[in-house]
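Missing here is one protein chain; the remaining ones are kept as they sit in the complex.
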Amino acid sequence: MYDFNFHSASSVDDAASKLAAAKDGTVMAGGQTLIPVLKQRLASPSDVVSLAGAGLSGITNNGDSVTIGATTTHAAVAASGDVPAALRSVAEGIGDAQVRNRGTIGGSIANNDPAADYPAALLGLGATVTTNQRDIAADDFFIGLFETALNDGEIVKSVTFPNATKAAYAKFPNPASRYAMVGVFVAQAADGVRVAVTGATDCAHRGPRLEAALSANWSASALDGITIPPENLNSDIHGSAEYRANLVIVMAKRAVEAAG
Amino acid sequence: MVENGIGASLKRKEDNRFLTGKGNYTDDINRRGQTHVYIVRSPHAHATINSVNTAAAAAAPGVVAVYGGQDLIDDAVGGLVCGASVTGKGGEVNKAPPRNVLTIDKARFVGDPIIAVIAETLAQAKDAAELVEIDYTELPSTVSTANSDADGAPQLHEECPNNVALDWELGDKAAVDAAFAAAHKTAKVELINNRMVTNAMEPRAAVGEYNSGTGDLTLYVTSQNPHVHRLVMSAFMNIMPEHKFRVVAPDVGGGFGSKIFTYNEEAICAWAAKKLDRPVKWTSDRSEGFMSDAHGRDHVSTAEMAMDADGKFLGMRVDSKSNMGAYLQLFSVSIPTLFHGFLLAGQYTTPAIYLEMRCVMTNTAPVDAARGAGRPEATYLLERLVDVSAREMGLDPAEIRRRNFIKADQMPYQTPVVQCYDSGDYDASLDKALGMADYDGFSARQAEAKGRGKLRGIGLSSYIEACGVAPSAAVGSLGVGVGLWESAQVRFNPTGGVTVFTGTHSHGQGHETAFAQLVTERLGVPVENVEVVHGDTDKGQFGMGTYGSRSLPVGGVAIANACDKIIAKGKKIAAHTLEASEDDIEFGDGNFTVAGTDKVMNIAEVAFTAYVPHNYPEGVEPGLDEIAFFDPLNFSFPAGAHVCEVEIDPDTGTLEIVNYTAIDDFGVLVNPMIVEGQVHGGLAHGIGQALLEGCVYDEDSGQLISGSFMDYCMPRADNLPSFNVDYSPTIPLHNPLGVKGCGEAGAIAAPPAVINAIVNALDIKHLDMPATPEKLWRAAQAAG
Partner (left out) sequence: MATVSMTVNGQAVSGDVEGRTLLVQFLRENLNLTGTHVGCDTSQCGACVVHVNGDSMKSCTMLALEAEGADVTTIEGLAKGGELHPMQQAFKDNHGLQCGFCTPGMVMSAIDLVAKNPNPDEATIREQLEGNICRCTGYHNIVKAVQQAAQGG
C-alpha cells in the first residue's frame, strides 16, 4: 500500500469538503473492496476519507419503500425485518460473514464491480440512489466496468427500493472468489417486470428479452427456448461465455421459482 | 496397559498455545535491529535481463542495501541445488541446470527473483523496490507440460536441449508389448494430473540473524526439516559452516511438501544478515507464494491396460510427461520417476508394467513434492485406468478390482516395479468400504436422485502408497542424494521428566502428543512428564525432517529404539541397586523388577541414581540419555479403499459429495484422534484437486492466471461433507512399531474416487480434473 492521509468525516458535507481539499482523495465506506485494491498498489489516493462516522447508516421502511443508508452493512441489511426478503437474500450472499459485517451497500454500488450483487438488486427493483447532489435512478447509475454516474466529489447517501409484488435473486458464485459468476434478480416491480443480470458482462444490466417473456407469463417455463448470445459475455478460467449464457437462463428461472 | 500410551486418543499437548494465540511462527519473530527484505521479481515468463539500475532504490528512504545475484556470487555463495540424480534412458543422468539465488542474465518464470531490496521497514523496501529499473527483452515462453519438448519450443536452458531434463523408463517393455499382443481387450485413457499450489496457510518466512561477536548465524525459517536446510545452505551454498549455523523451524503453519525445500529468499536472509550484521526478515505475501512456492503434480499421461477374457490385467503401459518448472528443485525429477513409477502396480497383480516418463522444463514455478508426491499421480492414473478397464469389460468396478487384487496370502509381494509390499489385505478394505458406503443400495439412491433431476454416481479408489521414506541404501542407489534414516534422543532429567529430541518436524501432525504417547508406552512415564523437542538444530541431533509420511514409521522407531537403550542401561543400574543379576531384571509399566520378587525400582529412581551415582555399577557411565538412529529396511505401504458418492445438477454442473467413506490400513494407530484428523485433511486436499484446484498459466503470455485465492479455488467448509472414516489394519513385517504412516493417504486416494464417481454419474469414460461446474455442465449436456 502507498501511504495516504486518513480522515474520518463527521457528515456527508464534511466528507465532501475533505475530499475537495485533497489532491487526489477518495471516500471509503467499509473498505472491503478499496483496501484490497490499495494493498495491491493498484490505486494511490493522497487522502482517504472514511464515511463510517458520517451518520449514513440505517434502514427505514415507510410502507411503500425501504431506504438503506449508504454505510449500512450487508449484515445489517440481511438481519433487518424492515427489508424485503429478496433484498435480504442478496445481502446474505455477499462475500463472507466477516465481509458482510463491514462491507456496505454504498461502497458496493459506488465501486460497481461487474460481479457485485447489489447492482442487480438496484436494477431489479428500480431503486433510486440519493447522493449529496441529486437522486439517480438505478437504470442511469451503472454505466460500465467499475464506472457509475457519480461525479467527482459526489457521495452516495442512501438507496431507496420501492416495494415489489414479487422478487427474488439467484446467484451462481464463482467457486474461488465467491463473487457472482452470474446473478439474476427478477421482480414484479412497481413499474412492471424487471430482470437484472450481474456477473455476466462488464456491468450489471437489465435483460429486456427476459423481461418481455416474464411480463407475458410469470413462470420459469416462460424462459424456455430463450438463449443468450455469448458474444459479449465474460469469459475466464472459471466459466466461458457459453457457460455464463446458460447460467443467466438457469438463474433467472430459479429466481422466478423462488419469487413464487 | 499403560495409560495414555499407544492407542489412546489423547487431546493434543500443543493445542493450548495455538488456541490462545501463543504459537510462535516465523513471522511472529522479530529481532532487535531487524531489517526487511522485499524481492523484485520478473513480471515476464521468459526474458533476457539486459541491465539493472538500482541507484534510485539504493538512495530511497530507509534502504539499507540492494543486492543482485552477482553480489552473492562475489561472496562465493553457491546456487540452489537439485538433490536428485536419476538415471534415465541410455544411462543418462538428469540434467541439472544451475540456478543462482537471484537470477542475473535471464528470467525464466513469472516471479523469478532478481533483486533483493533491504530496508528499515517492509513498506520502505516495497516503496524502493518500485524504483529498481530492469531492462528486459521479452522472449517467447512455454508453459505446456505436453508441448514444451516440441520442435521449435522456446528453450529455457542450454543444458537441457528440447527442454528435456530427463527421459526415464521403468519396467519390461518387451513383456508389456507381448501382453498387449495377447490381450483379449485393452483399455486406454488419456489424462491430466492438474497442477496444484500447495498453499499451506502460513506463508513462507525467514529471519536471519548474525552474531559478529561469536561468528554464529541463526536462521528462523518455515521449514519441515531444519537440519536439511542447514546442510544444503552449508554444504552446497557455502553460506556458513554447519557448526556455526543454527537453523530454527519454530511453529510451522502447515507444509505439505512446500516447506521441504531451500528457497532463494531464505538464503538471502541468512547471507545478508551476516553481510549487514543486522537481522534480515522476509515474509511472503500470499500472491508471492503463488508465484514462488514449489508447485505440485502437473503430469499429462496416456495409460493403457491389456486384459484377458476374465478381465485379469496382463500388462500396463504408461507414456507420461511431467512439468518440472523453470528450475529443478530439491527432489524434482525423483518425484515423477521413483515416487510415481514404483507405485504403478497399485493393489494389483499386473505382471508387466512399462512407464516412460519425460521430465520437461517450462517457464513456470519449479514443481516438486506436494502431499503424496508422485503417489497421487500414480494412483489417479491407475485407478482411472482400472475404471475404464471395467467399462471396456462390462464389469462392475468393484469386481474388476477383486479379480486383480494381490491377495493377503501372497504377502510379501514383489511387484514388477521395484517395490515389495510387506503387508495388506485389499479385499478386506474394499469389502468393509463397500459395506459402510452401502454400495449395494446405490442404484436405488441413483433412481431416487433422478426423480429430483440429479445425476448420482459412485466411485471407488483402491490405493496404495509407499511411506516411511526411506531405506537409505535403496534411495541412494536410485539417485537421491541423502540418507533417509531418522534419529532420536531420549533424555531422562534427574528428577524423572523425559525430554525427547526428534529429527522429524511437526507442522500440524501432533508429534508433541503422539511421540510422547510412544515414550509413555515404552517407558511407563506419565505422558505429562514427556516433552518432545524438534525444529532447532542447536537442540536436537541431526535429523532428516518430515515428509513422505515418515515421522512415525521412521522417526518413531528411532524414539522407541532410544527408549530401549534407556531400558537396557536402566537394567544395569537397577540390578546394582537391587543387588540382583542384570539377567533377572524385568522392565514393565515403568518399573524395574527382580523377577519373581517384590524388589522393584521405578525408572524415575533409576534416572536419579544415574545422575547421583553414589552407589553405582562399575563400568557404567553416569547419566540416562540415549541417542538412536534408525534406517528402515523397507518402505511402509499404507493402503485402503475409498468410496465417493456424488450428485450433479445437470443444469449448472454444481456437484455435491453426498457420501465419502474411507477405509484405511495404517497398521497400528498411536493416537486415533490425530490419525483421523490426518485422513480428513488429506481428503480435503484430494477432493480439492479433483473438484476445485488448478494452477493455470496463460499459454501465450506465461502469466500466472490463478495467482491468488480469488482465482485459485481452495476447498472451504461448504465444499466438503463430513467423512466416514474407519480402518482395516494389517501389521507390516518391516516396521518395529507396526505403523505405516497416514498423512498423505487422503490426498492420494480421493482424486480417483471423486472422478470415478463423476464419470459414473454422467456415464462417460473420462473427465479431467478439476471437475469444475462448467466441465460437468458440458459433460451433462453432451450426455443428454
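The chains carry the letters A and B, assigned in the order they are written, with residues numbered from 1 in each.
We adopt the following convention: a residue touches a chain if its C-beta (ideal position, glycine included) is under 8 Å from a C-beta of that chain, and two chains touch if they have at least 3 such contacts.
Keep in mind that what you see is a predicted model, and the values were worked out from it rather than measured.
The chain not shown here is touched by just one of B:355, B:628, B:683 or B:771, and that residue is B:683.
Between the chain not shown and the residues B:720, B:733 or B:764, the one that touches is B:720. For the chain left out of this panel, the touching residue among B:25, B:501 or B:630 is B:25. The missing chain lies against chain B, touching residues 11-12, 14-25, 27-28, 30, 123, 199-203, 251-254, 256, 285-287, 507-510, 673-674, 676-677, 680-685, 708-710, 714-718, 720, 722-723, 746.
In the full complex, chain A touches the omitted chain through residues 1-6, 8, 31-32, 35-36, 38-40, 48, 50, 52, 75, 95-99, 101-102, 177-178.
Simple rule for what comes next: only the chains that are shown with their structure count from here on.
Centres computed as Cα averages put chain A at a distance of 43 Å from chain B. Looking at the complex, you find that chain A touches chain B at residues 1-3, 41, 172, 175-177, 236-240, 243, 246-247, 250. Contacts from chain B toward chain A in the complex involve residues 123, 126-127, 651-654, 692, 694, 696, 705-706, 709-714, 719, 772-774, 777-778.
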